[in-house]
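I have a structure I would like to understand better, so I am pasting it below and will then ask my questions one at a time.
One protein chain omitted, others in place.
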Amino acid sequence: MRSKTMRTKRWMLVSVAAIGAMTLASCTSGGEGGGADGEVTLELWDTDTRPERTENLEKLIDMFEAENPGITIDYLGLPTDSYMQKISTAISTGATPDLLTPKASDISALVAQGALAPIEDVFVDGGWEEQIDPVMVESTRAAAPDGQLYMTPATALVDVIYYRADWLKEAGLETPATWDEFEAAAEGMTDKASGQFGYTIRGGSGFFPQFMDMVYTRAGIGELFDEDGASTLDDPAVIEATQAYVDLYGATTADSDLTADFKVMIAQFSGGGAGMLSHSIGSYPTILESLESEQIAVGLPYPSENGSQVIAQLTTGFGMFADSEHKEAAAKFLEFTMGEEGNSFWAEASGYMPGNTAVADEPWVAESQALAAAAEARSNPDAIPLNVPYYLPEWTSITDTAMLPDWQSVLQGNMSVEDFCTTYAKELTEAQARYEDAMK
Amino acid sequence: MTSTTQAQGITPTRRRGGKRWYPYLLIAPAAALVAIFLVYPVGSVFYYSLQNYNVTMPLYNGFVGFDNFVAIANDQKFWDSLLFTFKWVVVEIGLQFVFGLILALLINQAFKGRGIVRSLVFTPWAVAGILTTTIWLLIYNPTTGVGRYLADMGLIPYGTSLLAGEDTAFWAAVLAELWKGAPFFAILILADLQSVPAELYESAEMDGAGRVRKFLSITWPHIRLAVVIATLLRAVWEFNNVDLLYTLTGGGPAGSTTTLPLYVAQTAIYDRDFGYGSALTVIAFVLLIIFTAVYLRINRFGKDD
Partner (left out) sequence: MTTTSMAPKTSTRSVVSARPIRRKSAGRRGSIVDRLLLWVPLAFALLFTLVPFYWMLLFAFRPSGSTALFPWPLTFEHFAKVWTGGGFGTFFLNSVYVALASLVISIVVGLMGGYALARFSFRGKGAFLLVMLCTQFVPGAMLLIPLFQIFNGIGLTNSLWSLIIGDSVFQLPLSLVLMVGFIRNVPIDIEEAAWIDGCSRFRAFIAVVLPLLRPGIVAVGSFAFISAWNNFLLAVMFISSQDKFTIPVGLSYLIGEFGTDFGALAAGGVIAVVPVVAIFAFVQRYLVQGLSAGAVKG
């Protein structure tokens, strides 16, 4: 008995000592940046962390650091599904970093929390107004509650339609150029007996961007609200287009698309379950991992019946935190992301449309199918940009959380398209009214 | 009754020569941790439930008393989610317990390869939440999952997925969660089974007792205490944990698989309406207290705990 006790006691002492040693070791780490002689360390948080993107971002940082000795940037990768929560948590204790990689749809929420610093001055004083694509600049400004610029319009994600070129060929079809051809292609490529569907529709979380892509473009309407602040969701053209969109479900799409979110849609398309997919150019690299580029064709959503071409795009870029103590250094990085060198590298590596107009003329843009389609959109002077009201604080809670269950009811046939559109048109109109009141 | 407490090994503090502070010393670390890191945060949730608090709409923030609770009473989504939560927890915990019990009883026996089987069978518990949901998502997906191969064999039509139907989505989620949760009960019950003296089984066998009889009279009473409490904790955990439902069904289709805590998550975190979310949490809290009281009463817990 005594020997067992001794052994046990020794075990306990050893493990306590081990924990103690490891603790001491970890205590010595974690020094703060920004030490001596003008050395500045910035913290950058990435909101869409993926292995390839991290690699590219770190290269971008290296390029910047090479040209700006004395500034170092520490990178932190936040998971795509929970970065907002992390930022809110950090704000609650003032533990925010210096730089961020937001999307335009994030700006409103971040500005409302007082997180981002306006960068109008940096932008205008640096002469960037002339160098960056004006549509991108405008939409980035419009995404903020006060219409100011809070993010560098470094890149844009244009919404496109992907096709299985090999399936089209097999079915003897051309790449569709009108909505009717689209529907014909969807039917032509559907072979339920062998598990091939012409299209994959997003019935699940995050459905609204794709909804807008396919409905507002078909209706030819580029504004979500008219001049009086009323929602256009119950406009007859929109309702008609919605009905056509909804009719695709079950007929040329898998039943399982009812709950399909992005992951499921991509798996469908890349895995040979669907012949067409609506998404942004951002997913092109992922698709290429499973399919050859000859098997894929990319195009924009088609013009509406009255000939209007609506383009949907989301700008993404870099922003600066309001509480940052190194705003000058941070601003330098922001400018680097808009400059030819930085912008070209970043856009090309990510596969996004560059904001810098000079960069947009570079050869690599035309070489990528997805970007070529996006560039075509940009060069069309009559193209109507889809004006998404990201500035509305309730935008995501209405279009993602509130609408989703009813959207699925519509797909199931339990709710009529008119009911759906009129109900939510009302909610959106009310939200817009609240916003306008608050801004007075 | 001193005889009962003594049989259960509880020492009234005055025995063992006056070390009255002994239990307090032992419980001190646990008590400190709980007080600092659990009680205070829980308290703050109650605080926020009385506020209108949306970080992205600071204009409207402020004390609103019971407004949030009034809004909840009128919220159909709340009532729907409540009903569903009840169904979800009862079905899930019931199944997990039964499966875990059977598993433990099976593995408690001596057979070749028992060690390997034991390690394998307990592994679902070890898989991280994100991973569990993603694997099952892949399995249920008509292109990448079991369904595709079944369709290849002509057993079911292509493009079907359990997740797309309201009833089938429920059972699909139940199955996935069961996969992950049953091992918990199995490990727990297995460890507890070890305390049953072998002689009891042997003498019962000599008396001609069959399987079921042995289980009911010998096994069950020994494991009952830990099982009852662990089940309660697991039920509460299952109630509150939304990871699987959120990723697998998103609370759908058409909101048919939304539990109350999932609704809370959607409100407080995704819509950032922390005040309303806190109020919902408070309601859930009260309901859980009532449930616990009833549950413990039903299991005849008595004054020991």
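Things to note:
Each chain carries a letter (A and B) given by its place in the written order, and its residues are counted from 1.
Simple rule for what comes next: contacts are C-beta pairs under 8 Å (C-beta built on N, C-alpha and C of every residue); 3 or more make two chains touch, one makes a residue touch a chain.
This structure is a prediction, so every number in the text was calculated from the model and none was measured.
Note that the undisplayed chain, when the full complex is considered, contacts A, B. Within the full complex, the residue among A:Ala267, A:Ile398, A:Leu411 or A:Ala425 touching the omitted chain is A:Ala267.
The chain not shown here is touched by just one of B:Val64, B:Val89 or B:Leu103, and that residue is B:Leu103. Although one chain is not displayed, chain A still touches it through residues 1, 4-5, 8-9, 15, 19, 22-23, 26, 30, 43, 48-55, 74-82, 85-86, 88-90, 92-93, 95, 97, 206, 262-263, 266-267, 270-272, 280, 282-283, 285-286, 289-291. Taking the whole complex into account, chain B touches the unshown chain at residues 3-13, 16, 19, 22-24, 26-27, 29-31, 33-34, 36-42, 44-45, 99, 102-103, 106-111, 115-132, 134-136, 138-139, 143-146, 148-149, 179, 183-184, 187-188, 190-202, 205, 217-218, 221-222, 225-226, 229-230, 233, 236-237, 240-242, 261, 264-265, 268-269, 277-278, 281, 284-285, 288-289, 292, 300, 302, 305.
One rule holds for everything that comes next: only the chains that are shown with their structure count from here on.
Chain A and chain B have CA centres that are 35 Å apart. Contact residues of chain B toward chain A in the complex are 54-59, 137-138, 141-144, 147-148, 151-152, 157-161, 163-164, 169, 249-255, 258, 266-267, 269-273. In the complex of the two chains, the chain A residues touching chain B come out as 84-85, 88, 91, 108-109, 112-114, 192-197, 203-205, 253-259, 261, 263-264, 267-268, 271-273, 393-394, 396-397, 400-401, 404-406, 408-409, 412, 414, 438.
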